[in-house]
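Just one protein chain is left out here, and the rest sit where they should.
Take a look at chain A:
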Amino acid sequence: MITQVSDSLYSQLIKTYGGNLPSAEPRSLDEIRKQAFERFKSTGFPTVKNEDWKYTNVQPLISQHYELDAEPSLVAVDLDGANIPQLDAYRVVLVDGKYHAGLSDTVDMPGLSIMPIDQAFERLCFAKYFAEFADKTDNPFVTLNTALFTAGLFIEVGKNTQLSKPIHVIYVSNARQPVFNQVRNLYVISTFAEAEIVESFVTDPQAARSLNNQVTEIVVREGAKFQHYYLQTAASQGSYLNHTEVYQEKHSLYNNYNCTFPGPAFVRNNINVRLGDSEVESHLYGVTLTADNQFVDNHTIVDHIHPHCESYEWYKNITQDTSTAVFNGKIFVRPDAQKTNAFQQNNNMLIGEKSAVYTKPQLEIFADDVKCSHGCTIGQFDNEALFYLRARGISEAQARVLLVHAFAFDVTSRFANTVVREYVEHLVEEGL
């Protein structure tokens, strides 16, 4: 069924790539791409008739014209927006989706490999894991990405390797003409390894519009621990579809901290975590502060497949002006997943009288011996608290900052990295 033939981007993609997919690669990848492209051709882009896209209308984004696979611009890149004060990290920079060696640190830590994804095609673990997870979902943007990506990152943290400092990945939009970027990442955290990756999304002040369709597949192998931060701080000309698919093995820990701030006009995050064995622990935290006419949608899936696993999810939305935030949290507890412990909480603070929040917890529990809880609140500023603070001499503006910090505290206090936490708290303050 072809539903979107009239879309400018759809027809542009079909015209450009039909029978002409990116290649010069292992044949197995060519085949995966071909199948993905056929799949995308038949589904097209999602519409609001699709339950997963009910509040998220991509039509305005895909009816525009973009340059596909644009050559990286050679003009200077402004990375100031990505600077996290006091953060000592390996820096990796992708300009318009493409790895930029000049701006990235050379990393020669034993057990750590960081490279452009196209250099990893021949690797064993690429063959083993690529498209094994994300493509099992029915997100059309994933199939499109699989078919057409040309750039992205491959990170492998070797067996028993503990990174001495975090990896800071910076995605900067820099192109001076409208572009459609498709970044594809694969992160493998090997058995008993420990890693921390902080990903910042920023915009060069002179950049044109961009639509970014990014897919990241993550494997957290047995006994491994992975702390993963998303800091979405791009500017209004940026729109982002960011799909993260995590597969966890036995005794592993995955923590995701997903933060979005005023700026990008459109953000859709899909964060799916498959707890692929027993004794797995996953934490998903989110802080979304929106402003102006921003639209930010966080869709998460926590998939309990095996017994004795624990998941903990807490998302906070603060909406200002005429912005919109969406939260959709699915938790599956499959029949074998006895003794599951699953917690989900979503709290919303509507500051803008014309702002909106759509929130939907979705628990599907097929095992009987489990502990699952979820809750959802929507509120405004607590005027009693506001008055209390002002009655002690604190200005109204500062009182609001304190109260929003307090609202976000349940989440920010969970940040394992205090430097990142301070940075996020600062961004919250700036965003109010």
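Here is the rule we use: contacts are C-beta pairs under 8 Å (C-beta built on N, C-alpha and C of every residue); 3 or more make two chains touch, one makes a residue touch a chain; residues count from 1.
The rule is simple: contacts and distances are computed from a predicted model.
Among the names given as "ABC transporter ATP-binding protein", "Protocatechuate 3,4-dioxygenase", "Xanthine dehydrogenase family protein subunit M" or "Transport permease protein", UniProt records the absent chain under the name "ABC transporter ATP-binding protein". Taking the complete complex into account, A:F407 is the one of A:F154, A:F407 or A:Y423 that touches the chain left out. On the side of chain A, touch with the chain left out of the figure occurs at residues 382, 384-385, 387-396, 398-399, 402-403, 405-410.
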